[in-house]
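The structure follows.
Every protein chain except one is present and positioned as in the full complex.
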Amino acid sequence: MSPEELRDLYQSVILDHSRKPRNHGEIPPPCLHAHGDNPSCGDEIDVWVKLDDQNHIADIKFTGQGCAISQASASMMTVKVKGQSTAAAAAMREDFRRVVMGDGKPQDEDALGELTLLEGVQKFPQRVKCAMLGWRALEQALEAPAR
Amino acid sequence: MSPEELRDLYQSVILDHSRKPRNHGEIPPPCLHAHGDNPSCGDEIDVWVKLDDQNHIADIKFTGQGCAISQASASMMTVKVKGQSTAAAAAMREDFRRVVMGDGKPQDEDALGELTLLEGVQKFPQRVKCAMLGWRALEQALEAPAR
Amino acid sequence: MDWQRIRDDFPILQQEVNGHPLIYLDSAASSQKPRSVIQALTHYYERDNANVHRALHALSMRATDGFEAARRTVARFLSAASENEIIFTRGTTEGVNLIANAWGSANLKPGDVILSTGMEHHSDLVPWQLAAQRTGATLKHIPVLDDGTLDMEAFEKLLTPEVKLLALVHISNSLGTINPVREMCAKAKALGATTFVDAAQSAGHIPLSVEDIGCDFLAFSGHKICAPTGIGVLYGRMAVLENMPPWHGGGEMILTVTLDSCTYKAPPARFEAGTPDIAGAIGLAAAIDYLEAIGLSNIEQHGLQLASHALEKLGSIEGLRILGPKTGPRGSLVSFHCDFAHPHDIVEWANTYGIAMRGGHHCTQPLMKRFKVPGTTRASFYLYNTTHEIDRLAEVLESARKFFS
Partner (left out) sequence: MDWQRIRDDFPILQQEVNGHPLIYLDSAASSQKPRSVIQALTHYYERDNANVHRALHALSMRATDGFEAARRTVARFLSAASENEIIFTRGTTEGVNLIANAWGSANLKPGDVILSTGMEHHSDLVPWQLAAQRTGATLKHIPVLDDGTLDMEAFEKLLTPEVKLLALVHISNSLGTINPVREMCAKAKALGATTFVDAAQSAGHIPLSVEDIGCDFLAFSGHKICAPTGIGVLYGRMAVLENMPPWHGGGEMILTVTLDSCTYKAPPARFEAGTPDIAGAIGLAAAIDYLEAIGLSNIEQHGLQLASHALEKLGSIEGLRILGPKTGPRGSLVSFHCDFAHPHDIVEWANTYGIAMRGGHHCTQPLMKRFKVPGTTRASFYLYNTTHEIDRLAEVLESARKFFS
């Protein structure tokens, strides 16, 4: 890892999200919620989702603590999936996984937008689970019973 | 270890005792008795002793199974201690230990007689406990309650 | 296969003992290590050493990668469904204790039967005695026939619905008997029993597949298959492992901990508390790579050839009686009783001529009682042994016979 690759990992957009997370907070019930954590490193993300009647993500918020990558990735995710259908969000998650794992081209790179800035994670395999933590929580929230 | 040292270990007198153990068998009660074993190799010796009223070893017998050294040493021991006082037997045991461990000169080499033939054991430290097994059982028998 | 060349891979074999070339016939106790395994250790300590898990620095990542790659190597070696079914232990003994405690405490109760055999190593006997004491279960043993095989009729009778566990040795370390573990596990499973195979003497000697055997648990020791001391493996079928409580508590096996309670990780981590033997696992993978490059089937054939040769050569020595099966497949060892001398005298005699063997009860005291011998002398072989060495053993045993008779 060179300092350049490190700076790629921590691009200013990413640091900005980690310092000033967007959509930060909780949504009061009724909503969908899930807690995600990486027990091995202690990173935590809680995701709250409100769906409209067409299964679109009407609102999404998150809280959490952990490294810049996990928190920024979650923040950037909330921005991108808000207003999307749950199907589109799932497709985006799979595309995002490809980007951070360097596992082939994403199907719809444009949809990912600035999320592609996290491709620096490819060079830091042990950080993949940090980048995916918010997405894993979102996936679980969408499968969770409403409360 | 050279074949010569091995032949020293297994001198013909020793092999003769192991093939035709002297004082082999049991003494019916009342007598003193102890069982000795080397759990690590499975050798076993039982010693029976009858003392006279001056604490001399009036009779001694043994049974057992195990390697040539343990059985021959026990057989030779019975021959030597029969008729001796328990104190003399204890002194002999200590002298014999010196011989097989190469731990200084015995106090009374003559008393040991052919037992000194077992000095070849010095070269085979792992066999010391074989050579001492009968003596350990005798020591325990002399401390055991009469039965 | 040039078996003579294999010997060059083992530095330890290039020495003399008591003025004679070393003839190492004690591999059933512990095997020798090829250069590649020793180098894997050196390489690890000189380049990659660090603690594993929660790794973010370069050495720690390398160590973790090496350690987890070793787990995958073992999974492939055993044809396990997943590397998560591979638990690293110190050896076979710890593996059996792990099952007897973690599985046993959750699954055994009074009235239950643990079914084992009369030819188990103490390591597959004492843990079950202790588990029986703790749980109230009963321990029963399939008798051993005079030819050293299991009494299969008795097995059928002993296999009642009360049997919760079948624990049996694959290849007997004292007889060389190869037990029909596949058939026996299938019968036990049909009755709902959990099955354990002690593969201490079969791993690394014959091709081994938990899929094929169909057992729920299987254990072996690294040190017997060319790997370092201190590392071993317990395989456990995931469906069984998942439902087992932990045994050792500590770092790396927990998810979250408060002062009062904790939650546990999924297998295998749940059963690997504390810093593991990282270098040992990496050495084990190197050993497996080495053995697989030669081919387990080749090793099996070579082993059988050595055993057959020994049966023939030693079998013709007067007063020498070989235990275990005389025909058909057998483990690569012969265990024998000599009427002319005690095992220790034989072993001592052989050592003087540079031959390393083991004499005694081989941690199978009940089996020795069964065959009414105080112990046996055992010559055990591995891929680096030759028929020539067995010829030499026969000569030395003959000389012992003359001397001691």
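First chain written, first letter: the chains are A, B and C, and each begins at residue 1.
In this section, contacts are C-beta pairs under 8 Å (C-beta built on N, C-alpha and C of every residue); 3 or more make two chains touch, one makes a residue touch a chain.
Just so we're clear, the structure is a prediction, and the values are computed from it rather than from any experiment.
Novice: For the chain that was dropped from the view, give me its touching partners among the shown chains.
Specialist: Every shown chain touched by the left-out chain: A, B, C.
Novice: Which of C:G204, C:P267, C:G303 or C:G359 touches the chain that is not shown?
Specialist: The one listed residue touching the chain not shown is C:G359.
Novice: For the full complex, which residue in C:P21, C:P180, C:P207 or C:G230 touches the chain that was left out?
Specialist: Candidates C:P21, C:P180, C:P207 or C:G230; residue touching the omitted chain: C:G230.
Novice: Of the residues C:A154, C:A273 or C:L296, I need the one that contacts the missing chain.
Specialist: Candidates C:A154, C:A273 or C:L296; residue touching the omitted chain: C:A273.
Novice: In the complete complex, which positions of chain B touch the hidden chain?
Specialist: Within chain B, the residues touching the omitted chain are 39-41, 126.
Novice: Spell out the interface residues on chain C facing the chain that's missing from view.
Specialist: Residue positions of chain C that touch the missing chain: 11-12, 15, 17-18, 22, 24, 26, 29-30, 32-33, 37-38, 41-42, 45-51, 54, 56-60, 90-94, 96-97, 100, 118, 121-123, 125-127, 129-130, 139, 141, 221, 223, 228-231, 246-254, 256-262, 273-280, 344, 347-348, 350-351, 354-360, 363, 365-366, 369.
Novice: Which residues does chain A use to touch the chain missing from this display?
Specialist: Interface residues of chain A facing the absent chain: 1-3, 5-6, 9-10, 15, 40-44, 65-69, 71, 124, 127, 130.
Keep in mind that, in the parts below, only the chains that are shown with their structure count from here on.
Novice: Among the residues of chain C, which are close enough to touch at least two other chains?
Specialist: Residue numbers touching two or more other chains: none in chain C.
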